[in-house]
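To start, the structure itself, in structure tokens.
The complex appears here without one of its protein chains, the remainder shown in place.
Take a look at chain A:
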């Protein structure tokens, strides 16, 4: 179980990347399957060639960043459908990853990795390493939350929210999408680098179907912990990633074998997507929306019907229907 939590925290870095594209840019980016392996491949091959293991995270960041830029360019400048652009990059990366590794599997046995000190200290599989991995994931989540509240980050959020509007305020939405995809895949690449060092090898197939794990983490976490603010949302993604790995672990302990896990993942995502639409959950969500204090106050003050009141500008908020749902 501890290993499942550790893995959940490491894969949470990838899930944060998926959050940026899927929730902020409203762009389901399938590059992830490729860029994750790219990050792992770059890290593994660098370590084998004697690069400082901590530096490999930076290299993986850059590699993932570039992968995201490619998808972004295909989508914005090449006007290719977003899903297709991601798949194209992902498939192209398969060959590139093989080129980077020169073979399908690069073992890191006996190499000094960023995880080795933890292993030597006997922390792996215990609360010590869970604490460290959690600290790293939360730190990255906090940085992401900070970024999304900067002027640049607000422009990125608006790009996914209302493209026409943000263009009218002078933002080049193409650049925003490219930057968002790049940052997302950079995080995914870093996650790949950590996973490779954690499990002691990089493998050409390690990224296959990973986007589902990322989406599952985002959707699961946010369905349970909500999206009241960006900060809650990013922390929910981390929690979702851990829950996802724990769920997988439970599925294994009840007798399913590892080959069934892709099916389990897919079913988990379907459940997380469909259940919140059920009547019971919808009603709960409506109640949460109504909890906005200003809205409640305004709803209490009926719009005046006299002409004098009307020209004075009614405190306006006769309880007309909210114009959009409050979830993200």
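Here is the rule we go by: a contact is a pair of C-beta atoms (placed from the backbone, for glycine too) under 8 Å apart; a residue touches a chain by one contact, two chains touch by 3 or more; residues count from 1.
Note that in this section contacts and distances are computed from a predicted model.
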Omitted chain, identified by the protein name its UniProt record gives, among "MerR family transcriptional regulator", "Xanthine dehydrogenase family protein subunit M", "Succinyl-CoA--3-ketoacid-CoA transferase" or "ABC transporter ATP-binding protein": "ABC transporter ATP-binding protein"
Looking beyond the chains shown, say which of A:66, A:92, A:136 or A:154 touches the absent one. A:154
Pick out which of A:173, A:222, A:241 or A:265 touches the chain that's been left out of the picture. A:173
Residue among A:83, A:104 or A:165 that touches the chain left out of view: A:165
If you put the missing chain back, which residues of chain A would it touch? 147, 149-155, 157-158, 161-162, 164-173, 289, 292-295, 297-298, 303, 310-318, 320-326, 328
